[in-house]
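Omission of a single protein chain aside, the complex is shown with its protein chains in their original locations.
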Amino acid sequence: MDTNHKDRSKVYFNPYFGGVLLGMVLLATFYITGRGLGASGAAKSTVVAVVDRFAPEHAENSGYYSQFLSDDNHPLNTWLVFEVIGVLAGAFLSGAISGRLKLKTEHNPKITNKRRLLFAGIGGVLFGFGAQVARGCTSGAALSGAAVLSLGGFLTMLAIFGSAYAFAWFFRKLWI
Amino acid sequence: MSRTYILLTIVAILGAAVLVFLPEKKNQKELDPEKLLMEINNSSRYLSTDLVAHRLIEKDPSILLVDVRPAAQYGEYALPGAINIPLEQVLLIDNEGYLNRNDLEIVLYSNGDLWADQAWILCARRGYKNLYVLKGGLNHWFESIMQPKSPSPGSPSQDFDMYSFRLAASQYFGGGANIETNTENSTENVIIKRREKKSVTAGGC
Partner (left out) sequence: MGPLIPMGIIPDQWNSVMAVLIGVAFGFVLESSGFSSSRKIVGLFYGYDFTVLRVFFTAAVTTAVGLAYFSYVGWIDMSLAYIHPTYLTAAIVGGLIMGLGFITGGFCPGTSLCAVAIGKIDGIIFTIGLMLGIFIFSEGYPVWEGLYNGNYLGSVKVTESLGISDNLFIFLFAVMALAAFYVTSLIGRRIKEVNY
């Protein structure tokens, strides 16, 4: 990157430094709560809450939603939802400090805005679906799972990165 | 590659390599001997036969009697609701679910104090909590509860109170102090669900 004019918004942590910090956050999480980090679980809770709000009977009868519903607890009252609220706040803070707060669509200049958003949506759907199948996403299954040496965590990690590499060639126009 | 990275790499490899050469840690979960000795000398683990009788009559659900005598003796006679875990099986993993519990008080008993005390020490060393020993064991149980002796005239009134409680208890447990005894002692086993591991936070991501 060009070092002549320093764009503050592009200055990130050294990746190894960031990695050690992230590792310490995860370590502290295990030490304090006995569980790992997560992200997609909060999205699941949101979906469950919305479905339960608008179609409670349907949610009760569904084999999947009903696993996450209980009488004495609102579906949004879960650990991961609180954690994700924190994530949003923390990321906002970091972005504010480094001057990265800006409403924009980031994309390869060779593709249009619309195309980028379309594929972001498709990617989101696939990721959401896959995260339910594997019971966790990159943070919950792969990172937290690998840190406690879970076999499932390692397999999911390898599968995510392996398949992303395998499909990278087909979607190269999107990115480079 | 800059010198900083080389240095960091060395630190990382050393940090991970030391792990491999750490000596195996044995018996991590066992109490250290001094603490154990202190607990052994502490007599608060003993429950009197009267107290246990009282709680059995009240059908106190927070108490679990464990008979540590051999199965044959257990088969002949056991306290109501007691389960049988012979002394030599106390350390079996299968029995941990009965002996290591937070929700119940476990009362170990044998004929005297000896086996129950031995079982208690084995369990205490494992770090199990809420363990008690029936003071005097079954022998004392028979002397005090099943065939209570009336106190000599002139004893303090508490002794008479205790005696009348024991008489009633004796009747309840079918002891010899009363003429109308039910000789059949119900020795049904309590069926307890094996304790699951302490609740582990559920759900990953």
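Chains here go by letter, A and B, matching the order in which they are written, and residues are numbered from 1 within each.
In this text, contacts are C-beta pairs under 8 Å (C-beta built on N, C-alpha and C of every residue); 3 or more make two chains touch, one makes a residue touch a chain.
Since this is a predicted model, take the numbers as computed values, not measurements.
Asks: One chain isn't displayed here. Which of the visible ones does it touch?
Replies: Answer for the hidden chain's contacts among shown chains: A, B.
Asks: If the hidden chain were put back, which residues of chain B would touch it?
Replies: 1, 9, 12-13, 15-17, 19-20, 22, 25, 28, 197-205
Asks: Touching residues of chain A against the unshown chain: what are they?
Replies: 1, 12-13, 15-16, 18-40, 43-44, 46-48, 51, 62-65, 79-80, 82-95, 98, 100-108, 116-117, 119-168, 171-172, 174-176
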